[in-house]
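Removed from the display is one protein chain of the complex; every other protein chain stays in position.
By letter and in written order, the chains are A and B; residue numbering begins at 1 in each of them.
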């Protein structure tokens, strides 16, 4: 059984970080899938997904990480193509990647207690983001 | 339903970047799967996969990123094992990872308009690469 849903989020860019764990969990509950997996995928080339302990300190630390590894004000050849000033956004997104797959067991994702799913928008302007949430699996507990 | 295909590519190494989006899309069309997912996986320990807006500027920017984070001419302990000069290739590949999973909806991947799937070959010599393309899902539109 496959169910596909979309989460929409208004983002501010510049490594804007959103905790989407609860929304993904609600989609799983709604789907009725208890054993399987969820693939989360952000549409677009200037955003990414990962997990983190979602608390204000680490939100700052992740922003600092991407600024350190891929500084906003370095020169990017992307500028020669579009002149839109977001070369850093694209490179950060390619490094982090847009996908995340989490197993579902007994109707719940196998995340740790302090492990949340986050969307990071790396673009240099506000965006309306679509995150595809696709669940595949079995509607009942097949282990019983 | 599961269908597995392989894409072969001759690569030049040194962060050689190939846009494989159209080939993956053709495998999906051929499979007849309209709702599900595709897992793309590059075989080998010196290459990786991600998405990017595929244009010449960002191709250069990604090459520069990996040279900055993991320079070719740094010392790598891998050299002590094989003396083959590609320690940087392995470390870059481990950071980027070899897998990418994309949802399929109505027979198409949920990529953004400017979001392409790329293979990056980090090795220090030409290679013949195999990229496994595995589609899992339903052959008709189950939402109807």
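Remarks
The rule we apply is simple: a contact is a pair of C-beta atoms (placed from the backbone, for glycine too) under 8 Å apart; a residue touches a chain by one contact, two chains touch by 3 or more.
Note that the structure is predicted; figures quoted are calculated from it, not measured.
The chain that is not drawn here is touched, among residues B:44, B:57, B:112 or B:139, by B:44. Only one of A:4, A:37 or A:134 touches the chain withheld from this view, namely A:37. Mapped onto chain A, the footprint of the missing chain covers residues 35-37, 50-53, 55-58, 60-62, 64-65, 69, 95-97, 100-103, 105, 110-112, 114-115, 118, 136-138, 142-143. Taking the complete complex into account, residues 2, 4, 39, 41, 43-45, 69-70, 76-82, 87, 90-91, 93-95, 97-99, 101, 132, 134, 136 of chain B touch the chain not shown.
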